[in-house]
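Only one protein chain is missing from this complex, and each of the others stays in its spot.
All chains are identified by letter, namely A and B, in their written order; residue positions are counted from 1 within each chain.
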Amino acid sequence: MEIEAKHFKELYKKQIVKDRLRSNLSKATLQAVDSREESFKEVDFQFLRAQAKMIREESVSHLNELLSEFEDQARKNGCNIFYAQTPEKARAYVLDVAVRNNVKLIVKSKSMVTEEIELVPFLSEKGIETVETDLGEYIVQLAKEKPSHITTPAIHKSRTEIAELFHEKIGTEMNDDPKFLTAEARRVLREKFLAADMGISGANFLIAETGDAVIVENEGNARLSTSSTNVHVVVTGIEKVIPKFSDLRIFMRVLGRSSTGQKLTSYVSVLRGPRTEEEKDGPREVHIVLLDNGRSSLLGTDHQEVLNCIRCGACLNVCPVYRNIGGHAYGSVYPGPIGSLVTPMYFGEKNAPDLPFASSLCGNCSEVCPVGIEIHHQLLSLRHEIVAARKSRIERFLFKNYRKTMLRPGRYQMIGRFARALSKFSVVRRIMKPWTDYRDIPEFPSQSFREIYKSGKLN
Amino acid sequence: MEDDREKIFGSIRRGLRQAEQTDAARENRSPLKEPLSADFQIRFEKFNSELVKLGGEAYVLDDFKGISDFLLRHITDDAGVFIYDEVSGIYDSALSELRSSRTYKLSTDFENDYDKRDVAQFGSAILPCAACIAETGTIVLRNSMRLPAALATRLFVITEPVRLMASLDGLFTDSFRDAGGSNLFLVTGPSRTADIEKELVTGVHGPKEVYVIFHKE
Partner (left out) sequence: MAMHQINAFMPDGPASTHHSTIHGKAGSEFDLKQDYVVGPSGSCIAMMRNFYPGLLQADQRYSQVAAEFATRIFEFTEFINNVVGVEKFTGKLNAVVSFHDSCHGLRELGIKQGPRNILRRINGLKLIELPYNEVCCGFGGTFAVKFPEISVAMADEKLKNFDQTKADILVSTDTSCLMHLHGRAKRKGFNQRFAHIAEIMAESIS
């Protein structure tokens, strides 16, 4: 599958000139950063993070046993389990479930994995109306765009743009008050929930010992997507499994805080299969689709820790690169720092050759990651692999000479002495253009520190 | 349709052969910097302060008359009231005036496979809860009907002080794990979103108002 991330260099240049986008993003992400910080004051973040990291490491390094346990428990609870190695296979299974149940309308809540496998366009193409019910996702679906953030999909859109969109697509009056717009979406989507005959959701965690699927959300749409129809399909990744129910005391405390600065998200559904005999509603049929799509190939490699990710979005909010170019620039459903790792890993390095380089490696992402992924070190190690496999001729030339220079003090000092003269050569000037087009070059002092030092003036 | 279980497990096993297996050293201590006292009044104050921040409200009422007045004051529309049978049993006299003056339905009035539109019309739902969490202002629901709590505009929970737990550490335990039922539903304040320019709006799909009443005899 070819994805847009391949063209990152063109994409980000288109986004970075949009001043309104950048100011929307800056406001939204900095607000998220501030509320995240505030929300962690009451708890011991370092303790929670160390625990969360250890539990995720345990989960991933025992993935085969835990998945088997999850599968057994979930089957006992009455769920159907389906393993899909590829997006195609996962899509085909969901379609099959829908067709067998004669489904006409699907309500769907947020799930990054369904974005990854492009499930909604696929089902719509097959004639099954599939409605995104998370407000942000709904906005993005109406605009025929893709989400630009893991947890705030429409973060790139201003209220005016959304008012215009609603006016055009669902006939609401022109009013850009978020309260009004949200009420209008509630009205339209409520009708969809009542008419729908199947629901699709993701899962934030799968609990091995109980077979539970845990879904966190704020709007109530996931609750309705998982409970208001006879058929519920969970689409998620194989890495989402955690060992114990009691591990939720750690994850529930870090997830909401990391993504939106909430001590706990408004709703948490812990779902243990279809309705029991005592229950009067809830799905009669539950399917859990477990997608691999490159995840298992990370096991045993230096990148295994990337599978610890719980998709909170904190690394996007703190990332100054994300803040300036937005999610769409990454050309992938997974943007930001974690996206720059996951995209090449799931879709192939050839599909995203620039993403691991699109970072100043400031390390803010690693600092906030609630499961302790060393995101910026992972980026560095991906760069290493990519450079080892392929290096531009000019880069190779430069690094070769850099190496020679660094190993020979005489040559280093000579180059330093002639730097100003060297900058007159057009070839040198051309190489320096990406610097000099945007910034002045420092004035070279008449004497280097080494020369001053040697002259003894310092003493 | 045949799935890819064996292929995926093969790939996982191949990968894990190279990997170091680690077991988490779980520490049971609470991550809260200041653990909450067992005193109900202190827990209640914490619970209420968390809930108020989110746009909900909690009350301690000590007689049925008080509960009755509270409900009548807050349920003024004629969109109908859904009342859970458990609440209706315990608080019969607290609900009698409400029942005589508002349209209502009890959960026992609903058959299996009821039409979900019949629940969507309710303006208010009165429910019992399995627990409340002071740390976060959360109510824990484990009821035989899922939809009323998700569809009503106003949510009322009537419960007893013993249900109020200090923190999430008390909830995510083996006893809750093994309590049965197909689902556990945690509700922390009204339904909300900040999807439009990060501006907080309540009542997106679920309830716009959440009230918790502790009945203290």
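Methods note: a residue touches a chain if its C-beta (ideal position, glycine included) is under 8 Å from a C-beta of that chain, and two chains touch if they have at least 3 such contacts.
Nothing here was measured: the structure is a model prediction, and the numbers come from that model.
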Which displayed chains the hidden chain touches across the whole complex: A
Touching the absent chain when the full complex is considered, from A:109, A:304 or A:364: A:364
Selected from A:43, A:66, A:325 or A:338 as touching the chain missing from the view: A:325
Missing-partner contacts on chain A, residue numbers: 12-13, 16, 22, 26, 30, 320-321, 324-325, 357-364, 366-367, 384, 399, 402-403, 405-409, 412-413, 434-435, 437-442, 449-450, 453-454, 459
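The criterion applied here is as follows: only the chains that are shown with their structure count from here on.
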Of all residues in chain A, those that touch chain B in their complex: 24, 27-28, 31-32, 42-44, 47-48, 51, 54-55, 57-58, 61-64, 67, 77, 81-86, 89, 92-93, 96, 133-136, 139, 152-155, 157-159, 162, 178-179, 181-183, 185-186, 189-190, 193-194, 209-210, 218-221, 223-224, 227-228, 238, 243, 245-250, 252-253, 260, 262-276, 278-282, 290, 292, 296-301, 304
Sites on chain B touched by chain A in the complex: 1, 3-5, 7-9, 11-27, 29, 31-34, 50, 54, 107, 110-114, 116-117, 120, 135-136, 138, 144-147, 150-151, 168-169, 171-174, 176-177, 180-199, 201, 203-207
